[in-house]
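I have placed the structure first, in the form of structure tokens, so that the comments after it can refer back to it.
We show some of the complex, not the whole, and keep each chain where it was.
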Amino acid sequence: MTRNFPVWPVLLILLVISLPLVIMYGYLALGTVTTTEPGELLPSGVTLENWRFLFDSSTAAGNIWAATFNTFVFAGSITLIVLTVSATGGYAVSRLNLPFRRFFLASILVMHAFPSVTLIIGVFLVLQFTGLYDTMIGVIAVKASLMLPFGIWIMKGFYDTVPWEIEMAGVQDGASRLTVWWRLLLPQVRPGLVALGLFAFLDGWGEYVLPRILAPTNDFRVLSIVLDLVGNPDRANYDFNLFKTVGVFYTLPVLVIFAFFQHRLMDIFGGGTKG
Amino acid sequence: AIAEDYTISVWAGGSGDESDYRVKAIEIAADLYEREAAIRGEEVNITVETQLFSGWDDFKQAVTLAAESGTAPNIIVSGHEDIGPWVQAGILRPVEDYVDFDAWPLNQLYENLIQVSSYDGKIWGIPQDAESRVFFFWREHLEAVGYSKEEIDALPKKVLDGEYTLYSMLDDVKKMQDAGLVEEAKGFMPRISNGPDYWQFYQSFGGEMVDEESGKLVFDKQALTDMYQFFVDAVDKGVVPATYLGGDWDTWHGAVSSGKAGAWHGGTWHYAQWTQKNGLDDFFGKIVYTLIPAGNERGRANAITHPLVYLLSNTGTDDDAALAAELVSIASEPRINALHAVKSSHLAIGREEINVPLYAESRWATEATENLLPHANALPNDADFGVVWTAMYKGLEASWTGVSSVADAVEAAEQSVVSALGDKVIVRDGGM
Amino acid sequence: MRSHTSKLGLLLVSPAIILLAIFFLTPALLTGVFSFTNMSSSTGISGGAWVITPNLLRELSDDGISPATIEALRDESYSVDEGSLAAARAAGVAAEFADEIASKLSGQRFASDSEFMSALKTLRTRPRRVRDLKLAMEPFTRSVLNIRFETEAAARLAIEQVVPDIDAGELERIVERSYTGWKWTSENYSKLFSSPETLRIVFNTVFYVAMTLAFNVLVGLFLAITTFYLPRRTGGFFSLIWLLPRITPVVLYAIMWKWFTWDDGFVAALAGQLGLPSFNYMKGSVPSAWTIVILVNGFIGASFGMILFSGALRAIPVQQLWASEVDGATRWQQVRHIILPQLRWPILFVTSYQTLSLLTSYQEIWLTTNGGPGNTTAVWALEAFRTALFNYSGSLQYGLGAAMALVLVAVGMVLSIIYLRLFRFDELVSKPKIEF
Amino acid sequence: MRILLEGFTKRFDKVTVVDNMNLEIRDGEMLALLGPSGCGKSTTLFAICGIHRIDSGRILFGERDVTNLPSQKRNVGVVFQSYALYPHMSVFENIAFPLKVRKFEAADIDREVRAIADLTHIGPLLERKPAQLSGGQQQRVALARALVRKPDVLLLDEPLANLDAKLRLEMRSEIRRIQLETGITAVLVTHDQVEAMSMSDRIAIMGQGEILQIATPDEMYHRPCNTFVAGFLGNPPIAFLEGTVTEAGRFRSRGGVGIPLPDRLASLPEGKAIQLGIRPEFFGNEGDFRLAGKVSFVELQGRETHYDVVVAEGELLRSIQPAGMCAGLGEAIEWPLDTEKLLIFDEDGVAL
């Protein structure tokens, strides 16, 4: 591509519309190592005090490492379920003869439109019937299920892009459809799996409402709950910078994942929409 | 004898580290109970499982859903206003069936607090703490606008008698502002979010929340109009911004505890925050506190207390409940309750508590108990009060910010209350 | 040829179907059911009981139930006689205690339970626990007041015992009114349709969705196109920045905006320095509140558009861009005539997908303006959520909330179906090519 | 292994794509299925290999009826146009895959793969991934994978279409060599006549879902059964002149060109409407009859030169001649026509 256009006006506009984000995230980062009070424009007083919660479980953040571990387990399990079920379901829907396949696909698309959180009373009843209320397994199952329509649809899109010839070749080579799926198709949709996995993980990592409502007393505290706790201004020892620091700590793994896999994430709709 | 093992769970809402005695008191009670039993020759082992919730909304949601699934804690520490809906939903056991209110320590509890814990003719809960919502003035600023020391000390009395009204307050803070003592639009700093406080203003203008006679909820349009108008006037006067609501607590605490405002209102428990965290060293030297002044002749100076209560859920066996009730009763001993009261700057629940040295030494606690609590009333225990509550605040927000006129805001609030509750609410128009 | 159902296919979709049926379909159906009830936190979800309370009696007497009946029902008196003593013994009251009651209180009548309690407390053999005392008291009264009857029959029976000659109609009404659980009703919908508030929320929602959508699509487009033309690194930096809101936990993200726009926040402070009006932009005025709401959501959504558009842009063969340059098109003409027309489908897709997500999104608004000031920025989903699940005073109206949710579901479904048509859904489901 | 299709019919959603086709592929032969795009070549192939179910008819492999067997049980090797290599596997793994799913021993797999890799000349590439191979190499890998498990029949669906001109040439002989060396029965689907003619023992020309002619390449070139077949083979293509038999043994085109008919058809009745097929090599090289015309286009092709010659209003013949005998654009010429070799068809296009 030729570069025969002036770059700087575009850059300037970009910069201006990005400014709120740059400022917010900039100050967020600054707040973690300074004693800046809310409302001060210029940061002041460098300190690492805000990060004490990492070693000291007596701060409002409690035992942060346990919560971090829990969050990993939580997001990881969700990712696992979403990936497995979407990988199998997406394949079946994309490639196999099923009764009501069209209907199923259409319903999956429609399910995007569900205001999922307002179904929560219903979800609660279901959990209660199944004895999963106030358990993390229940929350994981619910969260994973809510992501499923998205996951199946995305995976279906990816399967659709794999040439039929690959599969035909596999069948010719004597492999069963299951083998074909496992050995030939899955490796082909790896970008989709990776992107979906990342999305599921990020989504699970940030989930806040479900654990709060469906497992209120569970000892399995995830970071979003901790952050909410720390961020409750009604507390006597409320500390805005501690809140920001815990927030940054909470966001950090996500950022790392994101920085490493940005392009993988961008793939998410690789199979999804038509151009 | 055979050892009896019990597990008693306690959840407390809206609680943090400073108010952890809400649940710890039960642990202490359990320990005491075990010892008493041992002396009686019985072996009782009680495990107390505790859980603190920092917020209210999620706590109530958790309790409701847990109760629905039969896993509610044996003891719930919540606001008294939940008694109404929860009783109707069948979540609670009446505590009066399990403990003797004529015996120590329950027989020394304040009558009005027990009243607050009652619903439909039964006592459902045991008061856990009390507080009061207070009006504060910054002494130096008052002095600067012409009050003498004595006049300032007499202010609470003047407020109580209705001589000093909310509008007098506006005039004073305006003067402080004009004198440059406080910044523009910072003279008066009310609560930044919805809370029982705003019902005090409703009462200041003559509003009533419940009709004595019929027990029905009351929606007093006149009082509401006057109250909304008051805040609009305050904005017009320039002592509070039109865009005030929804601010940040941290900022607010910082401002009021360092004399950046002339007058404000808060809770008795804020004392702990200001003295411990915000570095307010000489509370009584710098601040004078009163009831919420009356707004006009219809109204009266008042305060609202929003006591928390120990409630017994219907989870578990009758024996569990009986033991839980026993523990709650022990936890209400003045000495044990004082731990909570003093640590979290709440007020006593019973007459004897004032004799507990820890409490007696706390000047704030004792003074506030004497000066404020007797004049405090509480929000109604009514299953439908939430509707009125929400409607009132929406209207306040709308008129305060100037989004709609006072009349329209009142109109809208009435609309939503009436459409939701029908004739379960009495709408009072005009003078009466 | 009729297609042969693939057994493997059934096996592979079954986990998905099971999970969706349990956690999606069932709750959705339940929500539909709830929307026709008056379910709330006071009625409970799983059902209720029959209780006659003093308050109820007051209401009933207002409703014209005969005073005699009311009186009888209100009666809480305790009487110690042969019958009640026998009942007490049968209920397991300790024999010693029963004997003492018989000997000391026989033939007496007590008007309230506190009176009876005081009397019992004078007895030597009374149980130590208050609870046991209370249990012992029960057989001596025929009061129905404040007793939870688990079945309607039990309630009816109890009332008939207290008021033997009760009028059948009255009995019916009393039993009905004493039920504490939820009841079937279509009131939720009529309430929704008749409330003037509804119209405003609808308007808010439409406004919110339209504006945020416009922001998302336009900014997403702008970002995608500019980052496409910019050198790789610079472009990468901006796409990174704009993806941040999407991956930041919403709790934190909301607080950052608060910090940014509060009356002591960055914008206000900056505006103050510049001599501009400085106030709480988030809640201070309706226009600024809307601006913030739209920006808060817009910044999250723009990255979605950016991702999709970037992908679509990269799918345009670079030769076409070369060709247009050779054809003499300026950069703007290239964007206008070559790029934008080819992004038509992605734009449509983003628009429709985002419409649906925005319609049902509430978290960001909830955590920032929470609908304020004065409910001016409240949208349908938020109202549904607050009605059903989130209320400081704890009175959660599940039924009404469910009805509101259902309205959303219906709107969402209609929209989805339109979109399915629009995107020629049929083309997305091609027939399997392997027929065995 | 002899393959037999009997009354094979295939419909897609009511549209009959192949109707009642009968086709025999002889043991060990390479049969080319040649035809225009969309005529049903691939459909036929997919029916043979068991990817499509057939709507009626039978398919026999030798004596075995495989009509209702899935692909996995048919033992056919297919090379797809796109090669369909498994991109995530190395060349070795690609070739080994059919053996692996059959649970061969590792040692056996290794031996077999190396043997077939030698045969297809890809021995040194075994560790590479398909993306690291050139088109021709990929082609060979696909072939090796199809052959490694010794299939009963090898099906090739336009195996050369994706290669560039030079490679195509090379792979043609390569594939043929391997087929001959292994002696496997093979079906080659193509729409390239050169490919069909140079690679196969017999050609089956398809049009619209039916087989028009099956014959050896030579026979088909020289004795096409109709104009469609005649037009399909030959490059530059055959030119047709429509006209009538004027007197015994003579033809007159619509444009008025008179040409003697070959001796063998001297007996055609006068006035019969016929078409003359004139291949470019019949015109301008040798022959008794001389035909005049005007050169309307010249194309140098190195060794040969190709001319378009207008012989009458709207009637154009093509001629191909060795390079050097240059006639210029627009030049009037009179060139010999080898009338004995002319192809004659009736008005419906059926060869006479």
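Here the chain labels run A, B, C and D in written order, and each chain numbers its own residues starting at 1.
To be clear about the criterion, a contact is a pair of C-beta atoms (placed from the backbone, for glycine too) under 8 Å apart; a residue touches a chain by one contact, two chains touch by 3 or more.
Keep in mind it's a predicted model, so treat the numbers as computed, not measured.
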Only one copy per chain type is displayed here, so what's the full stoichiometry of the complex in this file, written with the chain labels? A x1, B x1, C x1, D x2
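Note that only the chains that are shown with their structure count from here on.
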Could you say which chain's mean Cα position falls nearest to the mean Cα position of the entire protein shown? A
Going by the average position of its CA atoms, which chain sits the greatest distance from chain B? D
Kindly indicate the chain pair that has more C-beta pairs in contact than all others. A-C
Averaged-CA centre spacing for the pair chain B and chain A, given as whole angstrom: 40
Chain-centre distance (mean CA atoms) for chain C and chain D, in whole Å, is 68
In whole angstrom, the CA-centroid distance of chain A from chain D equals 55
Going by residue number, chain A touches two or more other chains at 38-39, 124, 168, 171, 213, 228, 240
Residues of chain D touching 2+ other chains? 50-51, 70-71
Could you list each pair of chains that touch one another? A-B, A-C, A-D, B-C, C-D
Can you name the residues of chain C that touch chain D in the complex? 1, 4, 433-436
Would you tell me which residues of chain A are touching chain B in their complex? 37-39, 60, 124, 127-128, 133-134, 212-214, 216-217, 228-229, 232-238, 240
Using the touch definition from the top, list the residues of chain C that touch chain B in their complex. 40-46, 48-49, 51, 53-55, 58, 62, 121, 129-131, 134, 145-146, 148, 180, 191, 194-197, 258, 262-264, 279-280, 282-286, 369-370, 372-376, 389-396
